[in-house]
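Shown here: the complex without one of its protein chains, the others still in place.
Chain nomenclature is as follows: A and B, assigned in order of appearance, with residue numbering initiated at 1 for each chain independently.
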Amino acid sequence: MIIALKDCPENTKCILIDSKIPDSLKNRLMGMGWIPGKTIQVVRRAPMGDPTIYLVDSTKIFLREEESRLITVKPIYPAPLSIVEKGTYKIVEFFGGGPRFVERAKTSGLAIGKTIYVIDNVLRGKLTVKIDDRVLRVGRGFSEKIFVEPIDV
Amino acid sequence: MTVLSFTMSVGYVLLGISMALHANYMDAFVAFTISFVFIFGLADIFSNKKRGMAHVLTGGLMGTIFAAYYTIEYTSSGFSSLISDGIWRSSGLIDFFGTIVLGVVSIVCLLISKKRFRNAKIRTRR
Partner (left out) sequence: MSELKIALVGNPNVGKTAFFNALTGAHQYVANWPGVTVEKKTGIFRWRNYTVHVVDLPGIYTLRARSVDERVSRDFLIKEHPDIVLNIVDATNLSRNLYLTIQLSEMGLKTVLVLNQMDEVENMNISLNASELSKRLGIQTVETIATKGVDIDEIMEACLSNVPRVRYEIYPEDFEKSLRNFERIVDNSRELKNIPSRWLGLAFAEGDELAKSILEESGFLEKAVKCFSSKDENASLIIARSRYEFISSILKQVEKRPVGSWTVTDAFDHVFTHKILGLPLFISIMWMMFQFAFSASVPLSDLVGDGFDFLGKYAHQIPGWVGSLIGDGLISGVGSVLVFVPLIFFLFLAMGLLEDSGYMSRAAFLIDRIMHKFKLSGKAFIPMMLGFGCNASAIMTTRTIESEKERLISILINPFTSCSARLPVYAVISAAFFSKLAGLTIFSIYIISIVFALTTAVILNFVLKNKESSPLTMEMPRYQTPTIKGLWLYTWSRGKHFLKKAGGIILGATVIVWFLSNMPIGASLAHSWAARIGKAIAPLFAPLHFDWHITLALIFGGIAKEVTVTTLGTFAGGNITSFLKMTIDPIDAYALMLFVLIYIPCVATQAVMKMETRSYKWPIFSVLWSLSSAYIITFGFETIAHLVVR
């Protein structure tokens, strides 16, 4: 699914599709390697939520949300659950949370290897998923740390 | 590594308390911050070696900088009173020693962990 860069949580890898940012910024970013087709890695979000550090080709830069909102990307799998569209996926790893996170995930029935079916994801608020035939509402912060891969059903 | 982190955490907490008791609130803040760098590192060392080492590295750097800074502070306030009043007076000798001792250990932390990262020995999945 094509989404805005600003929606990608930490540790996401995605491919740049297009950027509708002002010319001077676009020019500078192009000079730093940001052209369609390149892989962007979301490294870190600032303690107050903005700006965010991105990595392209060994170069780290930071952008504000008002700019990353205008850049469209496509996630590379394994991708965080929070940005995938409706479909069937397999949970591949947990990343970004400590051992306690893994425990909480397990109690909700989420474990590595399980198949998860995403019913609805509007990129804001909770996601509706189905796992083990149970329908769950998963929080955004939680879903940002669960990495999945699509399964062809 | 764990022992080192633990010692540094405790060391800087004690230093912070001492500084706060001497009314050096901002310097105490710095000392507490450094101790937390090591404390967070302790939490990570077990689950993720690379992150834990990053904390030791940064804590080591901050400890070294803090020691250098405090030395300059201490000597300049001494010189200041020397120039204006003719006698050397500087408060916080204990804190000064504490900073130096922890600073030396910090240098060790810095050097050990830098070596690990330098030769790209620590690998990661992502």
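Definition applied: contacts are C-beta pairs under 8 Å (C-beta built on N, C-alpha and C of every residue); 3 or more make two chains touch, one makes a residue touch a chain.
Here the structure is a predicted model, which means the values were calculated and not measured.
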Discussion item. Using the document's contact rule, name the residues of chain A that touch the chain not shown here.
Written reply: 23-25, 27-28, 30-33, 35-38, 43-51, 53, 57-64, 66-67
Discussion item. On chain B, where is the contact patch with the chain that was removed from view?
Written reply: 26-27, 29-30, 33-34, 36-37, 40, 50-51, 53-55, 57-59, 61-62, 65-66, 69, 72-73, 76-77, 79-80, 82-84, 113-114, 117-126
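The rule is short, and it goes like this: only the chains that are shown with their structure count from here on.
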Worksheet item: Between chain A and chain B, what is the gap in Å from one C-alpha centre to the other?
Response: 36
